[in-house]
Each structure stands twice: as structure tokens, then as C-alpha cells.
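Shown here: the complex without one of its protein chains, the others still in place.
Up next, subunit A:
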Amino acid sequence: MTTKEYESYYVPSQSHWPIIGAIALFLIAIGAGNYVSNLNSEESGYGGYVLLAGIALVLYMIYGWFSDVITESLAGKYSHQMDNSFKQGMSWFIFSEVMFFAAFFGALLYLRVFSVPWLGGEGNNAETAAVLWPDFTAAWPLLKTPDGTETTAMGWYGLPLLNTVLLLTSSITAHFAHSALIKNNRSQLKVWLGITILLGLAFMYFQVLEYAHGYSEEMRLYLTSGVYGNSFYLLTGFHGMHVTLGCIMLIVMFFRVLKGHFTAENHFAFKAASWYWHFVDVVWVMLFVFVYII
């Protein structure tokens, strides 16, 4: 690293976007807090509206903030070092997302290895199980909970398998798009990026179908169906939210590509979106293995 690189590190002047972002998160927190508090009661509070206002404000903030960043980037204010800051920031953000999923995978592991078998009397819990839940048999998927809620298990074939194929393919097409960008082949870039987005949207569509199937009379697999339903919906649900976010990122990239943004050397935003996409893909593979198959 030479001194010259350091001289050009761009320190932005004052910005009003962060405080708007902080207010937006405040609105989301109190809106969601109020909304959730009233879920199980008759009264309907202000929560929903405040929550929506917060989400709208956060979207406005992201739009404005990123516009500033893009303008600065196009104006050539960013150095190689700045690019590194962005890259490292994005990598550690993805790492923090990994840890968020780790909490839920950890919970799934604990439920399967300890909690459910212990309720069935394993370890030194034979007498406890006999006294508290004499009719309960430990099994995974947990189709009948100790208090008698019954449900059915989501198989791994059919929609989940199809979704696995879709998402894995999209990761490959995302890579092709990235390679095309590096080779400066804009038309290939547009095609592969477009296919990636379509595959992502298809995944989301089938995921909705799968949820509808789960909530049908036939399956009766609800969020409230004991720890099997809990872990199924929370893990796939948070993954689905991340796929949605990833898809939005890719769509934004698509429009920026149409506008002629990015060069073969300088395309951090594209890289970040594609890293994020690979990350949701890896999470899905883990989900497919630990939630659906095993």
C-alpha cells in the first residue's frame, strides 16, 4: 500500500440520510411493537400505519443514500481503498447474517437432539416423561406434540426439490453474469442477470405455493404446530425474506446495468448483490438438508 492511495480516501460531508434512517427504524420498532401487541386482542392500534410509514421511510432513505453513493462513485471520488472498505463491510455484514441463521439452526439442532428426546424420556428423564406426558413419543419430525397438537411433515421432494434446483441454478447464472461483466460483455450480462432474477422470483412463487399447501386442510402444518412447524416456518420464512431482499438487490442491479453503470474493473455494488445471492443459496442448501431431508 502506498501513501498515494491514502491521500484520496473520500470522507463524505454531512449527510441527512442516517438520521432519517434512525427515525425510520424508530417508527418500525414502535409500529411493529404496537401492532404485535394488539395481535391477540380486539382493539386495533396505530401500529400498522406507523410500521408502514417506517418501512416507507427506510426505503426512501435507502434510495436517497444509495443515490448519493452512486453519484459519488460515478464522479470518480472513490479510490481502490474505498472499494476495499465497501467489500469488507459487505463481507462482515454477510457474516453477521450467517450468525443470525446460526441461532435458528442451533435451536433446531437443540430441539432435535435434546429437547424432544428428553421429553420422550431419554437421558435421566424416564420418570418425568411418564408422569408429565405419558402418551408422548419422541420423534422427528415432531408430528404430535406433548400437548397433543397434530400435524404432518413437509416432504423434501416436489416443491422443495424444485426450489433447490432453481436456486442452485440461479447461483450459477449469477456467476455467469458476473463473469460476463468482467469480460465486458454487456449483452450476456443482461441475459444472465435477467435469468437469475426470474429464477429467484420463481423460487419465491413456489415458496408461497408451498406455504399455502402447508396451511391447507390436508397438511395442517401451521406456525403454531409445535416445534416442527415453528422451526420449519421460522427458518424457511427468514430465508424467504432474505431471498426477497436479494432479489430486490439484483433487480436494482439490472436497472443499473441498463443505465450503463459498472465497468469491468469497478462494480462493487454488483459484486455485493451477487455475494448476497450466493449466501442465500448456501443457506437454502443447509435448510434443504436439515429441515427437509434429514
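Simple rule for what comes next: contacts are C-beta pairs under 8 Å (C-beta built on N, C-alpha and C of every residue); 3 or more make two chains touch, one makes a residue touch a chain; residues count from 1.
To be clear about the criterion, contacts and distances are computed from a predicted model.
*Asks:* For the chain omitted from this view, which of "PEP-utilizing enzyme", "Sugar ABC transporter substrate-binding protein", "Cytochrome c oxidase subunit 1" or "3-oxoacyl-[acyl-carrier-protein] synthase 1" is its UniProt protein name?
*Replies:* "Cytochrome c oxidase subunit 1"
*Asks:* Give the residue, chosen from A:55, A:70, A:162 or A:234, that touches the chain omitted from the document.
*Replies:* From the options A:55, A:70, A:162 or A:234, the contact with the absent chain belongs to A:234.
*Asks:* Using the document's contact rule, name the residues of subunit A that touch the chain not shown here.
*Replies:* 1-3, 6-7, 9, 11-19, 21-23, 25-26, 28-30, 32-34, 36-37, 39-40, 65, 81, 84-86, 88-89, 92-93, 95-100, 102-104, 106-107, 110-111, 114-116, 118-119, 123, 132, 142, 145-147, 149, 223-224, 226-231, 234
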